[in-house]
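Apart from one protein chain that is not included, each protein chain of the complex appears where it belongs.
We call the chains A, B and C, going by the order they appear; numbering starts again at 1 in every chain.
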Amino acid sequence: MIRGADDHLTIFERSRPGRRAFVAPAVGVPERPLDELIPPALRRAEPPRLPEVSEPEIVRHFNRLSQRNFDLDTGFYPLGSCTMKHNPKLHERVAALPGHAQLHPLQDPARAQGALELMWRLQAALAEIAGLPHVSLQPSAGSHGELAGVLLTQAYHEDRGERRTKVLTPDTAHGTNPATVTMAGYELVKLGTDRHGNVDLDDLRAKVDGDVACLMLTNPSTLGLFETGIEEIAAVVHEVGATLYYDGANLNAIMGITRPGDMGFDIVHFNLHKSFTQPHGGGGPGAGPIAVSDRIEPFLPRPQVIRRTSQGNGSEPAYDLDYERPKSIGRLRGFQGNYGVFVRSYAYIRSLGAPGLREVSEVAVLNANYLLARLRQEGVVEYLPAAHERLCMHEFVLSGGPMKRELGIRTLDLAKRLLDHGVHPPTVYFPLIVDEALLVEPTETETKETLDRFAGVIAEILREARNDPEVARNAPYTTPVRRLDEAAAARRPVVRQPL
Amino acid sequence: MIRGADDHLTIFERSRPGRRAFVAPAVGVPERPLDELIPPALRRAEPPRLPEVSEPEIVRHFNRLSQRNFDLDTGFYPLGSCTMKHNPKLHERVAALPGHAQLHPLQDPARAQGALELMWRLQAALAEIAGLPHVSLQPSAGSHGELAGVLLTQAYHEDRGERRTKVLTPDTAHGTNPATVTMAGYELVKLGTDRHGNVDLDDLRAKVDGDVACLMLTNPSTLGLFETGIEEIAAVVHEVGATLYYDGANLNAIMGITRPGDMGFDIVHFNLHKSFTQPHGGGGPGAGPIAVSDRIEPFLPRPQVIRRTSQGNGSEPAYDLDYERPKSIGRLRGFQGNYGVFVRSYAYIRSLGAPGLREVSEVAVLNANYLLARLRQEGVVEYLPAAHERLCMHEFVLSGGPMKRELGIRTLDLAKRLLDHGVHPPTVYFPLIVDEALLVEPTETETKETLDRFAGVIAEILREARNDPEVARNAPYTTPVRRLDEAAAARRPVVRQPL
Amino acid sequence: MTQYTSVTDDDRRQMLEAIGVSSVEDLFADIPARLRLARPLALDPGLSEQEVYAELRELAERNVSTDAELSFLGAGMYDHYIPALIDSILQRSEFLTPYTPYQPEVSQGTLQAMFEYQTAISELTGLPVSNASVYEGPSAVAAAGYLAKLEKGRRRFVVSRGVHPHAREALATLARAWDMEVEEAPLIDGLTRLPDLDEDVSAVVVQQPNFLGAVEDLEPLAEAAHRSGALAICACDPLPLALLRPPGECGFDIAVGEGQTLGNRLDFGGPSFGFFAATQELIRRVPGRIAGETRDVDGRRGFVLTLQTREQHIRREKATSNICTAQALNALAGVIYLTWLGRQGIVDLVTLLVHRTAHARQRLGAVPGISAVHEQPVVREFAVNLDAPVDRVLARCREQGINPGYPLGHDYPELPNGLLVAITEQRSRQDIDRLAGGLGAAVAAERQNVEAPA
Partner (left out) sequence: MTQYTSVTDDDRRQMLEAIGVSSVEDLFADIPARLRLARPLALDPGLSEQEVYAELRELAERNVSTDAELSFLGAGMYDHYIPALIDSILQRSEFLTPYTPYQPEVSQGTLQAMFEYQTAISELTGLPVSNASVYEGPSAVAAAGYLAKLEKGRRRFVVSRGVHPHAREALATLARAWDMEVEEAPLIDGLTRLPDLDEDVSAVVVQQPNFLGAVEDLEPLAEAAHRSGALAICACDPLPLALLRPPGECGFDIAVGEGQTLGNRLDFGGPSFGFFAATQELIRRVPGRIAGETRDVDGRRGFVLTLQTREQHIRREKATSNICTAQALNALAGVIYLTWLGRQGIVDLVTLLVHRTAHARQRLGAVPGISAVHEQPVVREFAVNLDAPVDRVLARCREQGINPGYPLGHDYPELPNGLLVAITEQRSRQDIDRLAGGLGAAVAAERQNVEAPA
């Protein structure tokens, strides 16, 4: 395999009949004819056409593929709402310990005490951070946590004999919020945003009523702003007996500083792959534990990790899985959740402790506000004004509207041009309510030098566009491939290799 | 840290006072004043000025550095004489097992039986492959094995009351051979090479005499050719009572096909980082075990790994380290050698077994001869003729002489231009006796497609040079840096960062 | 300053000055004072790396892993050997640390790997469309149910009792929210017996091999579903599909399942991945990411996330699912594993499993007090009944370092002393003999106790 020469080939195109990487161990037992064991009628005629390649070729193929990715461990990745912070290497080491990595999920709890204790301790830590007493680690990701949250709300209302039909989300909400509402069988009601970037309280008051089951909110919002009216919002929602759901994707801004539970939220989800350093893996794995208030607790998914206070008879293990939860919404998935993610997040919490976690949020907010200030200094805000003139939290939104009108390049062009400068673009065109939005989240693990340089790069691209907008419009130039035709891909989808 | 923008900075230049990646554990014991424990007069005034950076910055710095390397796992690396074959990933896993990786070298042998047995089994396997009965794993690399070999020769002669003064090596020998001769206190005598690429037998006969302690030979030679006269050479050398030393760097050509011991060699070194897949690591680690005949055995380095046949009293461990070797040349280094390398090489031998190792050599030779044939087909040999018109073994030498004369580009230019084609150049300007030499070793782990493509690339570069030699003369163009000024570096050496 | 942050006191001063505030505290001015946490979090202070490592190691050592006992546990996750090259690739930061490939120009590695993964899943399932992964097995069954609900809008699911209990429960959890009923189809002689299906069924869900290890005859099941106008959904273990007729070929509309068996660790249950494959007709209802092939402006081949109008970030409340972050890295492990096995290797491996499992089944069948739950063909797992209290038998075996399998009583009250035994390629003939001996002795001992209680 030669670098560059054949990078476009798929592993299937590298296949040659007869090559192999796998050597089978000897069967080692008496063999009866396969037809006696599994009748031909149940068997497939042809083996699946998997690639035939040697180990060296597999390694080169995937290593070379990897070199066509931009990654956090080699460059700045200010992807708003995703908290692309450093993933400590220790976490990979501890997660790989055989006692964690090779533990079967159906092992007798008495023989998995280390794992259950770790989960129990993680639950306790997350509860303290959220300010809500009860935690389920089961959901597999944020959106799964949202689904759990809405189902919990439903179970809560039904338990009280109510059948509510509507769920409120602000128009700034992340797409998973409305999608979850529909998926859980509710009708979505959208709330407006006022000119300060807060939830429009009048709109809320107008739309809230006895049919509303829940309000889903992110705080700080996806605008990177803290909902100053949160207390009133909570009051209004609780007024009608609805629940208040906290989308924890932005928790990185407030750890140890303020707590959703104290704000009046009933249910919180965490994105352990954001605030708690599970590597993002190109789109997972993640984990979306939820923390809830007392009134929601009875409905938490099955099973729950519990600790036996009654250490009376030694026969019972100290930590156990509790399936006897009559009011539970039931299971959301198999087994006990993404344990491997829990190990990493627990290690992170132990490494930083209370003061460290607070520093994380302080620096996350400091870095964001500093970067915004530097962009102002660079004069960038003339074309890329902040969507709201306020202090931001851990991230902020710029509007590419003026840039588009005055320089003739769109936010997309700016993003693509950033690629040529070795920077991963911020989140673009989200939140939807901001024209040509750019959502920038530097995170706490970046240096001041990096932020300074990033501000300089943005300024340089705008200067360049003033002279010649075509440069940005046709960017990128230095990437493994250039702009790709997504429309064609969607028109005639080719989603597998023809063999 | 932003990709591209600051790749030139060293880690010292990224340092900022007060930053840190290390968190110290609590001291946890009563502390007396440091001055009482170590008087100020013995202490340094200033701490060493090591970099001050956070973990994320360390990871990015070294990851980004790594991306400025060409490596075997992403591209073709036909570096002659170095056997750049695939390094199986299993080896890294087994070498990292705590029982291997965290075993202290001074552990009581009774509590290191697994390690000693592994070493003993590896010795047995290497002895079988070399065709010589006794093995010491101690030398740290090939050149260290050579040194051991010459010292063994010296001890052997002195034991017989002789003080010989000369060691013979062919003019094709690798630099470590003559360097070793001098380092061991011998006078070097060079042997010529005949027009077939064999050692010039007449020259040998003329120079061999009672002062000759040893002849060091590589077979196949560094020309990639098998010494057809090896039996006669052995006879001539043994005639005068000298020893015959086998430089095992080229063992990859003959495993299971022919054996140095059967050719009449007394001492062999192995390069475990070549034939036996220890990753090259950018220039080590390696290991250079030696296998020797009965007459050399008494002089092997201390300690030797032994297996107790007399399993009489259970108190003695089955495997042990034997220090009682009165005639031993003594130690060459600390402890028992590069055990971590032994683990990998042993795993390799177990994975392939006898048939596999033979196939390795067969394919290594097949690939080399096929590549040579393809180059002929491409007409390349007009400008890059094979140094000798013979079947080659696992590698072959081309001469860039005609290319230089007729196309005006040197072997160096060809090598640099190859970099732009995503190929690591072969070894250049070695062996010394071939004008503008190019030593090409494809290894057995490459595919036919890769060899075909490489032949095409060479042909393309020559075509290009025919039109415009300047292109190659100024190559490379696409590498992280272009041609570097080595002369200036040597004139005013800057070998550390000024702080 | 922490080991992961870089703001020195000097930096902080300059930064605050640039922002125009005098303290970090000022940056949180928007947070009502009453809501500020007046105390530090009630968590221990941070530890050094070596201390955290030591603590996590201590916790790990209080778990009995498949390394530490002779385990025959399966029931959805299996202790297969994972080749070293998978981790060496997964640990490359270029795969480990980026997020969803929103910027395809700098994400071709992830996108092409997804495309290759989709191709491999399509080959295994015999269905033309695969997405790039969902969370895991049981929730994948629920996701398939949601697709069926959107497609058919009928009020009932018919689910085989041979479907993994966790999957049935995960589907039931959502069905409740959708006001849908879940009707269970019984297992007769270990195989699914469908009831008569009327017009109100959105989907029929079966599992291959089913939870008791039996290989189902899929084609008639798909036909029955289609006759009633329902979708046919097959939950399957991908590895046995190397030998078994693929669901797509048998007429199934959707195949989903747990991907752990494809090169992913047990990890006490996750993270692994779920796969989701479907017919061409259903492509615009499939949940989650899908990679598609296209070209760049210079005509070079490239890959992008495609059909995104299905997804939450574009369609929001009209999306076909709420899934966002899925299991990309685990799916990558899956496609590397399948490539490592290769076309011949996967057949060799599964054939080995069939023979070893048949041997184990026969050895246990010959033990007094152990009887088969069914006689159907199996691949690498089978169910037996013990003529003694299963929990007590297991306790005895564990004392000898043997974990004979998963007790079925909790999920199948009709099999109070049932045991599900899984055989992977890491269990040798000697291991199987040890199992037969150990289990036999334990059963014998417990039967005595029962006959003659002290």
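Some notes on this structure:
The rule is simple: a contact is a pair of C-beta atoms (placed from the backbone, for glycine too) under 8 Å apart; a residue touches a chain by one contact, two chains touch by 3 or more.
Not measured: the values here are computed from a predicted model.
Put simply, the missing chain touches A, B, C once the whole complex is considered. Annotation: of B:L132, B:L168, B:L191 or B:L225, B:L225 touches the absent chain (contact as defined above). Check B:E146, B:D320 or B:E395 against the missing chain and you find that the one touching it is B:E146. Touch with the chain omitted from the figure is made, among C:N63, C:S88, C:T339 or C:T357, by C:S88. Shown as candidates are B:I2, B:V199, B:A242 or B:A347; the residue that touches the absent chain is B:A347. By the touch criterion stated above, the residues of chain C touching the omitted chain are 49-50, 53, 81, 83-84, 88, 91-93, 425-426. Residues of chain A in touch with the missing chain: 16-25, 53-57, 59, 63, 88-93.
Quick note on the criterion: only the chains that are shown with their structure count from here on.
Just to note, of A-C and B-C, the chains joined by more C-beta pairs in contact are A-C. Measuring from the averaged C-alpha position of chain A to that of chain B gives a distance of 47 Å.
Work out the mean CA point of chain A and of chain C, and you get 20 Å between them. One inter-chain figure worth recording: chain B and chain C are separated by 45 Å, centre to centre, where each centre is the mean of the chain's CA atoms.
Residue numbers of chain C whose C-beta contacts span two or more other chains: 1-6, 11, 46-47, 49, 83, 85, 87-88, 93.
Each of the following residues of chain B touches two or more other chains: 16, 23, 54-57, 59, 63, 88-89.
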